[in-house]
Structure formats: C-alpha cells, structure tokens
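Can you keep this structure in mind? I'll have questions shortly.
A single protein chain has been omitted from the complex, and every remaining protein chain is retained in its original position.
On to chain A.
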Amino acid sequence: MYSSSSKLTFRLKIFLLLFGLVILQMSVMVWHFDSTLYKSIKHQVGTRALIQAKEIASGPALVEQIQNNDLSTLQASIDRLSKISDASFIVIGDKNGIRLAHPVKERIGLPMEGGDNAGALENGESYTSLREGSLGYGIRGKSPIYDNNHNIIGVVSVGYLLNRFDQWIEVYMTPLLIEILSVFILTLFAAWGFSRHIQNKMNNMEPEEIALALNLQKSILSSVYEGLIAIDRRGYFLNINHSARQLLGIEQDITYLKSRNIIEFVENSEIFFRDPLADNIKDEMFLFKEQYLIANRVAIFKQKELIGWVISFREKSDIEALTNELSQVQQHTDTLRVLRHEFSNRLATISGLIQMQRFDEVQQLISQENTSKQKLLDFIHQQIHLPQVAGLLLGKSLRAKELNISLILDPTCQLSPLNSLLNETELCAIMGNLIDNAFDAIQRSREGKAIVNVLITDAGEDLVIEVTDNGPGIAPDLIDDIWTKGVTNKADNQNHGIGLYLVHRYVTHANGFVIVDNAEPQGCIFSVFIPNNCKGK
C-alpha cells in the first residue's frame, strides 16, 4: 500500500525518538556532573596537597634535618607523616631537585621527575601541578623549604595519584548512576506506552495510511453523485460534499460549517434526528425546498457509542429516471418481440391479399395502424398549443401503449397559452403526476381493460383538467389525506406518493383547487380547476 522505503513503523519511530531524546539529555547531564565533580575533587585535593606541603616545609625539624643532611631521620619522620596523611606520596627534594626522601627507598638520591620544581626552587612559590611522576600521574602540592636565612634549601611535594580520584568519583557517582538507570527504564516503558497510545488514537494506522485515507475520503466525497453529510449527535457538521451543498443550496465551506448546526440549513430535519437514533434509515423521501430527496441515514459508532450520522441523499427524479430506464429496457425487449411477430403476420396477410388481388384492402391494412397514430398526433398538435404540454401528452400516450393502457384524450381537449398564475412547466408537472398516478393505480389492479381518460380545456374561464382511471379507486377514509404529505412512509401509502402532494401545492399556489371522486363502476377521478383569466399576465 504505502511506500515500503520506511520499514520503521510510526510507532517505532515515536518510541525511538522519545527514548533517544531522554538518553541524550541524561548523557549530557551525567557528563556535566562528572566533569564538575572531577574539577571540584581536583581542586580540593590540590588544595589539600598544597597545605600539607606547606605545613611539612615549614617544620623546623625538617629544615634542620636537611641542613644536617640527616637522611635517615628525615625519612623516618616523612614515613610517619605519610602514615597520618591520605596522600599517595610525600617526597622531599634538595635545592637541586634530588630526592632526599621518597616512599620508594631505591629512588632516593635520584632527581625528582615531572619537571615542575622550577617554580618552588627558583622562585620560592607554592603551587599545585598535575604531572606524571615516577609513581604515576597525579596532582601535587609543591612548597619550597627555607632555612633560617630565608634561602631555599629544598622542596616538599605532596601528591595524590589519579587512581585515587576514580575511587572518590565512583563513590559520588554510584547513586547517580542507579537513579539514571531507573529513569532510563522508566523512560523505556513511558515511550513504549505513549507510542502505543498515539497509535491507538490513530486507529492503528500509519501517517501515510492516514494521509491516504484522508485523500481517499476527499475524493470519494467529491466523486459521488449523491449528496453526503456527516453530522455529530448534536447536529453539528462534520463533513459535507459538493453534491450535498448543491442540493441543499449551502454555499459556505466546511471550516465555517463545522461550527454550524444542520437545522440552520434544513427546515425539515426530522429524518436526521428520528428515534431510534441508532437505527439506520433507508430510501426515505423528504421534502426540501419543494424538491423531493431520497435519503439514507447511517449511524456512526465509536466503540458502541453513537457519535453521529452520515446522511446520503439524491433527488427523487434521479432515482426515478434510473429505475424507469431499467424497466423500459425490459419493456423494449418485450415490445420488440411482439412487434416482430405482428410484423411477420401482417406481411403474410398482405401477401395473401395481393395474391387475391384485393388491393383496396391492402391499402387499408397498411394505413390502419399509421392513421391512428397520425390522428393522435394531429389532434394534439391542433388542440394543444403549449409545446411542453403537447409533448407530455404525446409521451404519456406512448407510455400508455407500452403499458397496454388505453389513454383517451377527451375530444373537447383544447389549450392555448396560459393566462394564469400557473406556468407551463407547473402545468406539465400537474398533468404528468396525475397521469402517472392513474397509470400506477391501474397497474395495481389489472381487471379487464385499463382505461385512462384525460380532459384538459381552457375553453371557459377556468382551466379544467380531469384525469380518470378505472383502477381500484381510493378508500373513502383516505380521500381527505391523499394531498397531505403522507409520503414519508412509503410502505403504507404507496398509491399516493409525492406526486399528488406536488399537484396540490401547484394548484393551490395558482388559486385553484383539486377534487377527487370515485368513478363508476370503479376507479377515481381527479379534477383540477385553476383560474385562467388573470388580467395582465
């Protein structure tokens, strides 16, 4: 899926980053502490060495012993001092830097090593120095020895070897190192836990996967033809796609919408918040700004807790067009088969008639089918002078033929350009819905011949439309309700969908009215009357 170049998972990266950072910090701290400690010990030890060197150098006994060159007494007193002191060595040298006393007896009489006597022997200074001596690397305190005449007669060197330092540092560092180790282990666990927490928050996805999912979501949202809206439990927008924005006429973008509630935009938001909240809703119609939308609602859960819904919807006419198209393909196939059959029959008849030389009958037969259609065409063309309505009636006549329904246009039909509050498109919607409704009604009960009568006339002051079918009719207790929007529940009110609601709406808008009546012996009659004498329109 995502690039395999980074073998490390995101979680491991987070873990390593956190862990590495803590290790680095601790290393810096330890190094700093170590070097400070070392410096401080060096300073202390140096001072100690210097003080001891000064004390020893100022001893009058020592001066006397050197002046008298009493080396064995000198050695004995130095040995005694060495035992008391914690210094690694105490060395006495004469004014030329030749050892007079030294912890190693064999080296007495040899020059002192380190080359750091000059300051004491020549300038009479006391100081510390860090040098490599015959006993090893160490810090030394140097102090000159004066006789009573203030002449430099020798030098005292008190030294601490560095391996001593290490012991002290170890003593100070051990507790620190134990602490650091525990911090290290704690960090290990914390980093591991934290990275797991983050990964869980990201649904166990890698950042690349999340980016991909996000892009995917974006492109899916924008590519689907359906309108999609995601809202949270309170109705606040989580996401919305372009189609939804178009269908609902929302112009603001999602960053603005995120702080907005769906009810500010959709007046009929019942479908969004219907109980039971956790249930999904499928293929349901709802009215929005005079267009019917078919909506689905799917609940979104986060670990069994309802956090919101996704609502998808599209225009009813879209779905209708699609289903119609599908069913028409089937019908076309059937019609073609029937046509082919009829055609070969007719050819056989014609050929028979020609052989019998009955030419008039041939002529009649050929023009028979054609004339009925031509007559329909002529009738509509001559009576209906609104092109859209004429087209609609023609289309419905054909549709009726396909459905094996005879659609009879009343011979007194006539229609001129409208003089009403109603426009031609609305008139078409009224007629189309009434006729479709009649077709539907008839198809639900197929007994005998199916007939639909259509009358439309503007001869009088009112525009009169009457559509009659011989279907099962309407139960008397339903008659009052069919105009109301009993459409949301398709299942128990299948016969009168939104079509009639629209019809009623358009008609009422144009100051007209609709009445519905039962036809005899069966079926129902829808009659529409709309004022058609508006002045100045």
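To be clear about the criterion, contacts are C-beta pairs under 8 Å (C-beta built on N, C-alpha and C of every residue); 3 or more make two chains touch, one makes a residue touch a chain; residues count from 1.
What we mean here is this: contacts and distances are computed from a predicted model.
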Options "Phosphate transport system permease protein PstA", "Transcriptional regulatory protein", "Magnesium chelatase family protein" or "ATP-binding protein": UniProt name of the undisplayed chain: "Transcriptional regulatory protein"
Selected residue (touches chain absent from view) among A:His381, A:Lys449 or A:His509: A:His381
Which of A:Pro60, A:Pro175, A:Gly249 or A:Pro411 contacts the chain that the document leaves out: A:Pro411
Option from A:Met26, A:Leu135 or A:Ala390 whose C-beta touches the chain left out: A:Ala390
Contacts of chain A with the absent chain, listed as residue ranges: 366-367, 369-371, 373-374, 377, 380-383, 385, 387-388, 390-391, 394-395, 398, 410-412, 414, 416-417, 453, 455, 457, 459-462, 464, 466, 468, 480, 513, 515, 517, 519-520, 525, 527, 529
